[in-house]
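The complex appears here minus one protein chain, its other protein chains still in place.
Chains here go by letter, A and B, matching the order in which they are written, and residues are numbered from 1 within each.
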Amino acid sequence: METLTSPLAGLRARGIALGGAITVYLLLGGGAVFLLVGCLQSTRFAQLTVSGLAVGAAYGSLALALVLIYRATHVINFAQGELAMATTYIAYQLIQWGLSYWEAFAATLAIAFVLGTALELVVIRPVQHRSVIAAVIVSVGLFILIDGVVNWIWGGGIRFMQSPFSGSYDLGGVNIQHLYAGMLGVVLGCVLLVWALFRFTKLGLGMRAAALRPAAAALAGVRVDWMLALGWGLAAVLGAVAGMMYEPSQLLLTPTFMQEALVYAFAAAVLGGLESPGGAVVGGLAIGVFLNLLAGYLPQVVSLEVPFAFAVLLAILLVKPSGLFGRREVSRV
Amino acid sequence: MRGRLPALGSIAAVAVLIAVLPFTLSSYNVSLVAQVGIFFVAVLGLNILTGYSGQISIGHGAFMAIGGYTSAVMSRDHHTNLIVTMLMAFAICFVLGLLVGLPALRLSGAYLALATFALAISVPQLPLQWSTFLGGTGGVQSHTTVSDRWIYGAAWSCSAILFLLAWLILRGRVGRAFRAVRDSEIAATASGIELSLYKTLAFGISAAYAGVAGVLFVMATNGFAQPTEFGIILSLQILIGAAVAGLGSLWGILAGAAFVGLLPQVSTSVPVIGSDHGRDVVFGLMVVLVMLALPDGFAGLLARLRALVRA
Partner (left out) sequence: MTALLELQDVEARYGPVRALHGISLAVEEGTIVAVLGPNGAGKTTTLRAVSGTVRRSGKITFAGRSLGRLGPAAVARLGIAHVPEGRGTFSELTVWENLRLGGYTRRGSIEPELERVFTYFPFLSERRRQHAGTLSGGEQQMLALARAFVQRPRLLLLDEPSLGLAPVLVAELFRIVRELNEKEGLSVLIVEQNAHLALQAAQNGFVLEAGKIALAGTSEELRADDSVRRSYLGY
């Protein structure tokens, strides 16, 4: 469970008191130690942890998509999950048409990028300057619209999508499915690529500058509007990765399969602090593992899984109102 | 809803229209217009919270669920009169709203939105856990059921009473305090308004409104309260209604309520696409288009028109 930001320097720059940061790192370190010891103690625990991390990576990727958009425009994109769902259907369709899984995967990422960018240009940009709330409502409208369109094209029934991974291998006596290792690898790989783009390229620097201070970025010659559109494109790509990797863990493809994931991605993003990309990924992993262990060891509370997860989240928020890695806003109360 | 009652003329016009409609419409259409009345109550409640105290909630469906279940369970177990259950729902949701409002004090903006979102997701799960009392997936059937006309009358009477109540609240000291809180929290604290008191109060009032809407909502589904009816979509519908309504205008709230109350039903019959999906495609598209055209909602449009007329 590594974070993406260079640990303390990044946090300090965000103006977090070092004391708070240390508490957070102690907490995360404690969690990691707990997981490690548990994995060594019990194979069942280890398996639950691995599959939890894999699913959590998908939540994290979707959460990262939400954070990218939130950082740039303060819009919470409710349509992110449905967009991921729709692009997964596109991958499914491409495979039906004869592409191999990974060809379809790559093509879908490209399509997702175009789709995300186009949505920003056509429906988000015109309202965003005038009202953030209106932009959020537009994304709610997109949620419903995309849902309807997918149902219209593919129907509401269950589909089976070919899984890219099969079989399992043995790691120190623990049987690990390729599926989970693959999910974890692909999602985190993509997340790392996006991180590298932001961290090491001129384009990435421009996107960060545009998100931080649009007016100053424009004065430096950054085409801020384009950066925001690209941000939506990248977010859609991350969502598509999350969708395509999450789908095999759900076994079935239905128009609603990303809705639960979106809820957990929200939780992950909030847990991480909404403005912290690394925090979103860590948050996703944490929530994935937490829920998986909960379901594995306390099956009697399964129907309360969501409320329970949110109760924990709310408790964390009450202690740290801006999430684990969030900037502390000026306290007003 | 600002300082004075909106032109009495327009209120009278609405009242007459509402009173005459049931005699001219088919039973199905009466139930549709009743639906609008139910959303009117919920949107009005959210309008008080968002518009007058600057807090946002994506979780008002949860309060509708609580109100609806209160009514259904009381009716099932004690055959309680529906008017009484409505008052109970109002009271219970008011208290719960205050309780939710308290932690909400520590959260702002997007965090509050997501916390209330969590509420909307979580509450409909509760009946599944306590299924003997709350009926599980099967839901709770009220003892009494009522006719479409009855619901129509109830929904619009509630609308009228609660609108008047909102006006009375917002007109006076409390309303001024709400607006002060919204416009500048720091200034409000400085001017001695007890910020937390009023923020919490706004949450309570608006939750109570949603509770009443929930009771009506359950009555409109033949007295049957079911978890799936209170999903996240319901919360989003109320939010959309409030956004389409805009701020503090009777006509705006009517438009917002009509938008979410009528459009999905009406567009179910769009021929090309087919029932359910057609509804989602049309409704989703309309939400996007309306927000593109009217980022400040219907109230914003009215304000602009009024400015045009005056100029």
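Here, a contact is a pair of C-beta atoms (placed from the backbone, for glycine too) under 8 Å apart; a residue touches a chain by one contact, two chains touch by 3 or more.
Everything numeric here is computed off the predicted structure, so don't read it as measured data.
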Which displayed chains the unshown chain touches: A
Option touching the unshown chain, where A:216, A:252 or A:311 are the choices: A:216
Given A:81, A:116, A:206 or A:231, the one touching the chain that is not displayed: A:206
Contact set of chain A toward the excluded chain (per top definition): 9, 12-15, 202, 205-206, 208-209, 212-213, 215-224
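One rule holds for everything that comes next: only the chains that are shown with their structure count from here on.
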Averaged-CA centre spacing for the pair chain B and chain A, given as whole angstrom: 31
Contact set on chain A toward chain B in their complex: 70, 74, 76, 78, 123, 126-127, 130-131, 133-135, 137-138, 140-149, 151-152, 156, 259, 263, 266-267, 269-270, 274, 301, 303-304, 306-307, 310-311, 313-314, 317-318, 321-323, 329, 332-333
Complex contacts: residues of chain B adjacent to chain A: 56, 103, 105-108, 110-111, 113-115, 117-119, 121-123, 125-126, 128-129, 185-186, 189, 195-196, 232-233, 236, 239-240, 243, 273-274, 276-288, 291-292, 295-296
